[in-house]
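Here the complex is missing one protein chain, while the rest keep their positions.
And then chain A:
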């Protein structure tokens, strides 16, 4: 049997998309920040000292040739801690998004393509998660599981997946009526095959855009949880925990709390800019 084309409505060529992306200043800025961040996380540790090493005689020292971003209240090198924090935050963001997208996509696909009672049940379940402030729920989950970084990832993922379920369900509902899906069904494709070959690939665009925004959101939420003590625990060089630890010394050593905060801002900014750019390029309807 000849396989049906899986391409959706878009006939715009990939090279035109790339051109459009490259002409967009904020897209390029986002991409540059993103690449720098990856480089920092991967190669950065080569240019650092032990982020946990304390040197109390050198505490709260301003930036210098030896300590590029100064030292904190325990005499630890802030630059080394910020650099090691990059890998931590990227890992948190990536795992949260991967977990929640996986759960959300499965729930949304099932609801949108099976319809009926299954759809109703799954979406009402999703609605419950939409119904209360995510940070409070994440905090309850993180507190219950015990405060550490892995549980923070689970807690944030547990409150992030419903968006994907709604997105994918809406896509699946719309795609179900399209000719190429009808044709596949008429040719005798089984439901699972239709889901996998036709509905899933065509639902991925909005998922990708959402995932980029959620990377930033997840990093912010996880940093907030760590800040109030439900995430990474000292002495882990996690950015939110670092701000929390150094906040009482802000008047004598602002670099110790401002540096990790700036790192958070730049990282979240990078993913938000990328999300905007991806939406502009991939999803013509959402463009402003």
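In this section, a contact is a pair of C-beta atoms (placed from the backbone, for glycine too) under 8 Å apart; a residue touches a chain by one contact, two chains touch by 3 or more; residues count from 1.
Going forward, contacts and distances are computed from a predicted model.
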Protein that the absent chain corresponds to, by UniProt name, given "ATP-binding cassette domain-containing protein", "Xanthine dehydrogenase small subunit", "Putative D,D-dipeptide transport system permease protein DdpB" or "Succinate--CoA ligase [ADP-forming] subunit beta": "Putative D,D-dipeptide transport system permease protein DdpB"
Residue, one of A:18, A:140 or A:187, that touches the chain absent here: A:140
Contact residue for the chain not shown (choose from A:14, A:65 or A:128): A:128
Where the missing chain touches chain A, by residue: 26, 124-125, 127-128, 131-137, 139-146, 216, 220, 223-224, 227-230, 240, 243-244, 247, 250-251, 254, 257-258, 261, 264-266, 268-269, 272-273, 288
